[in-house]
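Working notes for the structure below.
Every protein chain of the complex appears in place save one, which is left out.
Now for subunit A:
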């Protein structure tokens, strides 16, 4: 079972890689794609309207506007003009989504077989932790994709993040299947670690629209050098920004519960103190404060949205620091800190 899990892990990484290539192909060939167009054009018009003032006119014919701009139908003109190219992009996009589902299934089996092999929840060390966080990330991404197909172009970057993290898990943090040390043998182990895994997974996927919002913002401002060119085909800035916020607003309370309530409760039972400034605790605190700063910045009208979004990315950087930096460089009480 343990061996099966390891093999599945390798296949999973390859599948994500394949999905990534297809997302990239859609990116390259699909500049006229239905999705890219629908996602970018009408929204810009809306933004234009918004800038003028608080007046948003609604045609009297429709009582109520429903649905986000992303759902809008493409203008008919180019639907006839270049069908072959458009189809190719869309085709690659569809394949990419299918591959993502496949990768997710493989990924899930990797985690499940790992748990079966170890006879416990599969998040007992750094390797398993990363595996679980990325699994949640993939699930969240598929969820977002199902509800808002228009954001499909972000898939390239989501897949990239997953491949990089999984690669790092396999190369740096690989640990053979083993039982838990007694300190981890607790109900809190399930509650504390699972909530942190889920919130980290959402923060992970939330960092993608955050980064793309900044790139898109630069693109919209006329920048055409490297990272900004990526902004050409992602959804409109406002949609990205809103997605970023919603993911962070969802993950933040979860993270608060996992890291700042369940964690201390467990630490009290296990180590006798609910908070001891162990390096892992320090960095969880830092991440929490930075994400709180993001929510503040976003709620402050005088702070630019791009500034707020930078703070969100900084928050994610501190999460990564906690995962890799603290595990690898600082010794602490957290037994996750034994990589490989």
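In this section, contacts are C-beta pairs under 8 Å (C-beta built on N, C-alpha and C of every residue); 3 or more make two chains touch, one makes a residue touch a chain; residues count from 1.
Criterion: contacts and distances are computed from a predicted model.
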item: Protein that the absent chain corresponds to, by UniProt name, given "Cytochrome c biogenesis protein", "NADH-quinone oxidoreductase subunit F", "Urease accessory protein UreG" or "Methyltransferase domain-containing protein"; value: "Cytochrome c biogenesis protein"
item: Full-complex contact with the absent chain, from A:175, A:256 or A:306; value: A:256
item: Contacting the left-out chain in the complete assembly, out of A:14, A:221 or A:289; value: A:289
item: Touch list for subunit A against the chain that is not drawn; value: 47, 50, 54-58, 60, 63-66, 68, 178-179, 181-183, 185-186, 188, 238, 242, 245-246, 249-250, 252-253, 256-257, 260-261, 264-266, 268-279, 282-283, 285-286, 289-290, 292-293, 295-297, 299-303, 318, 326, 330
